[in-house]
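Step one of this worksheet: look at the structure below.
Removed: one protein chain of the complex. Kept in place: all other protein chains.
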Amino acid sequence: MTSALKTEYLTINMGPQHPSTHGVIRFILKTDGEIIYECDPDVGYLHRGIEKIAESVTWQGFVPYTDRVDYVCAMNSNLSYCMAVEKLMGMETEIPKRAEYIRVIVSELNRISSHAVAIGAADMDMGAFTPFVHFLREREHINDLLEMACGARLTYNYICIGGVHNDLPPAFLSKTAEFLDHFEIVVEQINRLISYNQIFIKRFANVAVVPPKMAIDYNLVGPNLRGSGIKFDVRKDKPYSVYSDLDFDIPIGSGRAGTLGDCYDRYMVRVEEIRESIKIIRQCLKQIPAGETKAIVKSTIKPPKGHVYFRTETPRGDTGYFLYSDGKTSPTRLKIRTGSFTGMSIIPEIARGVFIADLVAIIGSLDIVAPELDR
Amino acid sequence: MMGIPELFFYFFTIMVIGIGCIVAFSKNLLRSAFALFFVLFGVAGFYVLLGADFLAIVQIMVYAGGVNVLLIFGTMLTSDISTPKTSSLSFQGTLTVIAGVTLFVLLAIIINSGNWPTYVPGEMMPTTKDLGKLLLKEYVLPFEVVSFLLLAAIISAVVLVKKGD
Amino acid sequence: MGAYFQNIKDGFTTAFEGMSISFATMFVRKETVQYPEVDISSNATIAEKYKGSLMGMPENYRGILDVDLSLCTACQICQKACPIDCIVIDNIKCDKTKLSDGDGSPVLNRFTQKEALKTRTVTRFDINAAKCMYCGLCEKACPTSAIRHTNQFEMNRESQEELILRFVSDDVKATAEKRASEIEAEAAAKKAAKAKKAQEEKAKEKGAEE
Partner (left out) sequence: MDATLISIGLDPLTAKITSMVIISVIVLLAFVTIGGILTLVERRISGFMQSRLGPNRVGPQGALQWVADGVKLILKEDLIPEGADRKLFRIAPYFCLVGIFGTMVVFPWGKGVIVADLNVGLFYFISITALVVFGVLMAGWSSNNKWSLLGGMRAAAQIVSYEIPVGMSLLVPILISGTLSMGGIMASQGWLPWEWMVFKSPFAVLSFIIFFIGSLAEANRTPFDLPEAESELVSGYCTEYSGFRYAVFFLSEWANLFVLGGLTTSVFLGGGNLPGALEGFTILSVLVYLAKVAVVIFVVIWLRWTLPRFRIDQLMSLSWKYLLPGAFIAFLGQAAYMLLTQHTPIVQSIIAVLMFLVFVFVLIRFGLKVRVSINEQRIPVNSPASNVS
């Protein structure tokens, strides 16, 4: 009977300017009514050639560009790149202890703000605008703190090769401690507002299930991977900076509202990572030593010939920087490997046979940030 | 001197006939479906003029709001939406003409032979209560038979849809 | 069947919970900063009219770049540090102490003891504020803190041309160039004199040889 009814597929163009694609991403959808039959992501609308630019600027001069790779968590991108260069130069051990702690504090603060945006944007895609604004309100406080540290609110350029550019202002630590006390409770309140809402759970549970094997096959990283129940975190498994001295857990998805690896798991992993980040910052605030914040680095560095690949855990997952040096003042080749790209690659697979509204949920739960995707 | 009811009567008549022509002759199927709404609405207007307020509301609610919306819905789903050029104007030879003429003649005979009450009620009297009483007392058997038929139709529709899965 | 009623119950209780929070928010302070009315330039000034909990601009805010030419040594380090080449500096050999600023006051050189400073001065110091990405690398590289970020951030201009900040006025440039040509002339004269002297000496030597 079904074979007798020939239905034509409706081809819809979702994006590049669509409210829920978070930037300029385009999907070409073939739908049967509201059900997606085929989803073809079209990336590259925000490609700025950052990797090519790197070949024409100095090693230090590229740090501000890493802010732009992923402007939702610029600190983490800075950290990734700077640590990669430090490894290339073989000066990892020269970084002052205080600088390492400052780096961890600011990057974890930035991780919180990035996750707040990711969660809030997912809420907004589900039609709940208020939680999004509540999260942005809290993010403003983080922005204030980071602005206090470095003077900018979005593109920080605070972490530099050899440490951090300047020491933290005196009131920073006490203000951060106060903010954490405030935020820990408010984030739970916003969860009560949206994350535990029955409608919201029904929208996210059992949608776009990524089983653990598929997650590995498609090379998912970060919270998306952990949402499928795989306990892998670069901070824990290949510790860098001072993460080995800190005590924290790796939250993983458990299928608490439906199936393991569904949108709700990925979402809740982020919520719990916020809590873990709060824990990490609290420990850092206690343990931070006094002292220098920057190792002595020449104004124009020329790392030795060779190459290095360094990975850190950014909010969107395992971000890797591959650097190839010819011993010149700028990189010969630089490649950035980001979490959003792998997240995007799985969409055609999991967005088959779901509703258009579910595709929005998928994009929200995978936390795809267009600039990081296209670079 | 023409009163308000007469004015409305002529208005509705012109509307029903004129827009009925659009329904019949429009080349665009969806436009026909949209125009049908006005026809149904105009008929509801006649009911109001005849003092059948309940019937008028049911006409709007069921036919204009329900059936016609489903009709449009169905048309949208079936036809190629970007070029809706399916015409409802298609003469299929003499058979159509015969059928049309026969229908017209039959209707004319019925209208002429029937004994129609030709007065317009002066005051609009509520009909709801009487209708309810008639439906649940005198005509309860036909009423139930019709509802049984509808139930059967609904169940068969569900069964048909289920098979498609 | 249990799940059916559980759904209904959860739907109502969680909606109830959420509504209590959004209702409560109505009675808590508003975070909006009414920007032009509220002076946000520091933590103290923002507190005057604003009841929310956001901070004012910190002291190290990275706004539009400003250059203190009296400190500038025309060393061009900032130009090299800038990743997007928005700073353009031209310099010429010039005696800085004798120059005057646009308004006529003399440019004080606080580093007169350093000979190097005397010898070079900027004739062009343009910062393209439309291009600038406020990364602060120039500020960090500057050895004399001549280039620094202000806490100005309003930069609406009518054209892009106006966004190019020119710190060296034409007058100063003209004076500097004039002075430079003077110096050059002096140097040339000196050199000529030296050369003449040398020639004379050579001639003398020649003569002596002969």
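Lettered A, B and C in written order, each chain numbered from 1.
By our rule, a residue touches a chain if its C-beta (ideal position, glycine included) is under 8 Å from a C-beta of that chain, and two chains touch if they have at least 3 such contacts.
Every value quoted in this text rests on a predicted model; they were computed, and no experiment measured them.
Visitor: Given that one chain is not shown, what are the shown chains it touches?
Guide: Displayed chains contacted by the hidden chain, ordered by label: A, B, C.
Visitor: Which residue, A:Arg68, A:His141 or A:His165, contacts the hidden chain when the whole complex is considered?
Guide: Answering carefully, the residue with contact to the hidden chain is A:His141.
Visitor: Can you tell me which of A:Met91, A:Val186 or A:Ala295 touches the chain that was removed from the display?
Guide: A:Val186
Visitor: With respect to the chain omitted from the figure, which of A:Ser20, A:Ser80 or A:Asn157 is a touching residue?
Guide: Reading the full complex, the residue touching the unseen chain is A:Ser20.
Visitor: List every residue of chain C that touches the chain not included in the displayed model.
Guide: Answer for chain C: residues 4, 7-8, 15-32, 34, 53-55 touch the chain left out.
Visitor: Even though one chain is hidden, which residues of chain A still touch it in the full complex?
Guide: Looking at chain A, the ones touching the missing chain are residues 10, 12, 18-20, 34, 123-130, 133-134, 137, 141, 144, 170-171, 173-175, 177-179, 181-183, 185-186, 189, 193-194, 197, 199-200, 202-203, 355-358, 360.
Visitor: Could you please point out the chain B residues that touch the chain left off the display?
Guide: Touching the missing chain: residues 1-4, 7, 28, 30-31, 34, 37, 53-54, 57-58, 60-61, 64-66, 68-70, 72-73, 76-77, 81-82, 124, 126-128.
By our rule, only the chains that are shown with their structure count from here on.
Visitor: Report the inter-chain centroid distance for chain A and chain B in whole angstrom, where each centroid is the mean of the CA atoms.
Guide: The mean C-alpha positions of chain A and chain B differ by 60 Å.
Visitor: Using mean CA coordinates as chain centres, what's the gap between chain B and chain C in Å?
Guide: 78
Visitor: With centres defined as the mean C-alpha position, give me the chain A-chain C separation in Å.
Guide: The mean C-alpha positions of chain A and chain C differ by 32 Å.
Visitor: Could you list, by residue number, the parts of chain A that touch chain C in their complex?
Guide: 57-58, 60-65, 67, 130, 134, 137, 140-141, 144, 147-148, 150-152, 155, 157, 160, 165-166, 169, 189-190, 192-194, 196-199, 299-300
Visitor: So in the complex, which bits of chain C are touching chain A?
Guide: For chain C paired with chain A, touching residues are 7, 10-11, 14-15, 17-18, 21-22, 25, 31, 53-55, 57-58, 60-62, 77, 80-83, 133-137, 140-141, 149.
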